[in-house]
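In this view, the complex is presented without one of its protein chains, the others remaining in place.
Letters A and B mark the chains as written, and numbering starts fresh at 1 in each.
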Amino acid sequence: MNSPAYISLKDVVFSRSGRRIFDGVSLDIPRGKITAIMGPSGTGKTTLLRLIGGQLKPDSGSVVVDGHEVPKLKRKALYSLREKMGMLFQSGALFTDLSVFENVAFPLRVHTKLPEDMIRDIVLMKLEAVGLRGARHLMPSELSGGMTRRVALARSIALDPELIMYDEPFAGQDPIAMGVLVKLIRDLNSSMGLTSVLVSHDVPESLSICHYACIISDGKVIGEGTPDELRAHPSGQVQQFLQGQPDGPVPFHYPAEGAAQDFGLSGGAS
Amino acid sequence: MIERIAAFGRLGLDIVSSFGRSGRFLAGVLGGVPRPATGFPLLLKQLYAVGVLSLAIIVVSGLFIGMVLGLQGYTILSDYGSEAAIGQMIALTLVRELGPVVTALLFAGRAGSALTAEIGLMKATEQLSSMEMMGVDPLRRVIAPRLWAGFIAMPVLAVIFSVVGIWGGMLVGVDWLGVFEGSFWGNMQSSVDFVDDVLNGVIKSIVFGFVCAWIAVYQGYDCVPTSAGISSATTKTVVYSSLAVLGLDFVLTAVMFGDF
Partner (left out) sequence: MAQRTTEIIVGLFMIAGCAALLFLALQVSGLSPKSAESTYTIYANFNDTGGLTPRGRVSMAGVTVGTIESISLNKETFQARVEMSIHSDVDNIPSDSSAVIRTSGLLGEQYIDISIGAEMDSLKEGDTFYSTQSAMNLERLISNFASGR
């Protein structure tokens, strides 16, 4: 039970509408650490989180979370496993018809039978942890992007999960909000011993907080290791991604026929 | 040519598979027995959104339709010297046909499109997904109360529509055109039967309510989660609901009133 890997994916193959998104991905995510999964846009990083959460089923291969084979779980077992998971969505995904307080209280009200004053205390504690105790009466439409994400974070830790998944937590944030989120993710991991999975393409922030990282491209894991190991990785593709070079093993141009031919210059078409 | 046939076949398969998906969806929604303690407040909130907020449009259109029926009926019937039959004409048209059908069409436009847009937006902003990840089944938490609310609200709205329409017809026929009030009500009462006319009308509206709410929530849940996807799903809701209501109305009428 207490194996070092909390989540382990083995030879996962997944395709959607005829396009192969994962082609044999194997990955171990250690317990109690922050793992960053990075990769260019469109490589299915969010899909990976959905596979872990059981919202999608792989075509083949296994996804094991805390000893449970996720794709084979029955509905009820899956839902109870999900109570141990928190997920922070890219858009925050707050319920627009509920206030900040009610949003954070939502999982508590659904899954526990705690008395109202206790729910209030827990909610305020979680909001305090993300620094938004004063914003409890606001509606989601009145929050800024960074605040939305912090409230969503408070909501995903409301049930004290064992695993928390962050889907692009830094995308579209100003430097201050980004700094706040980096601090929160690090603090939550160290104070609560959470296993954190971070999906992002913001290289510096991700590498600065993760213990372990892996890079996915074209449906395969192209590099993994600690941040230092990655920085010294021999693969050109990994280096291009980490340093953000416009051209390299991943070409600048989308595959096309020869430019000369396309512009009608080759061999005079009368 | 072969491609055309293949495309036609694909279209057929798409339609069949979307029927299949909507059926499975319905089973998922109605499958779980809702816990009364959590389910009831949610249902109440949806009844407010779906039923009470549609009341204004229902009352106003019912009034006007009743008044138009009064005017038209009077001009036609007075040619035969039987203006007194106006009450029976208004009541039968409203209770049997116009009440359930027009209410369902208005409902699809007012509440159905709103339901689709709301659910589609919840899907696009990942609210449904995040609910699922919190271990809450959105089919039961979000969809089921909306479906039930549509199912309950529709007959109530249809009955109110009929009553307001009859009142509007009386306003025109009796107060304005001077049909004798006693014969207005008397003719109506002798020709309208509670079970055959009123209850069959209510049954119609229950069926329509179910179909409209089902189409609306399914289109919302199944939409492509982009703004274009939501707007096309909303359009589909109104179009499909209207067609379904009119088609079903014919079938139900044939079954209920056909054998005479």
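Just so it is clear, a residue touches a chain if its C-beta (ideal position, glycine included) is under 8 Å from a C-beta of that chain, and two chains touch if they have at least 3 such contacts.
Owing to the predicted nature of the structure, the values given are computational and were not obtained by experimental measurement.
All shown chains touched by the missing chain in the whole complex, by label: B.
Across the entire complex, the residue among B:9, B:41 or B:178 in touch with the chain not shown is B:41.
Interface residues of chain B facing the missing partner chain: 41, 44-45, 47-48, 51-52, 55, 80-82, 84-85, 91, 95, 153, 155-157, 159-160, 162-163, 166, 185, 187-194, 197-198, 202, 260.
Here is the rule we use: only the chains that are shown with their structure count from here on.
Centre to centre, using the average C-alpha position, chain A and chain B are separated by 42 Å.
Partner chain A is touched in their complex by these residues of chain B: 38, 121-122, 125-127, 129-130, 132-137, 141.
Listed in rising order, the residues of chain A touching chain B in the complex are 50, 53, 55, 79-80, 82-83, 85-87, 89-91, 93-96, 106-107, 110-111, 152, 156, 159.
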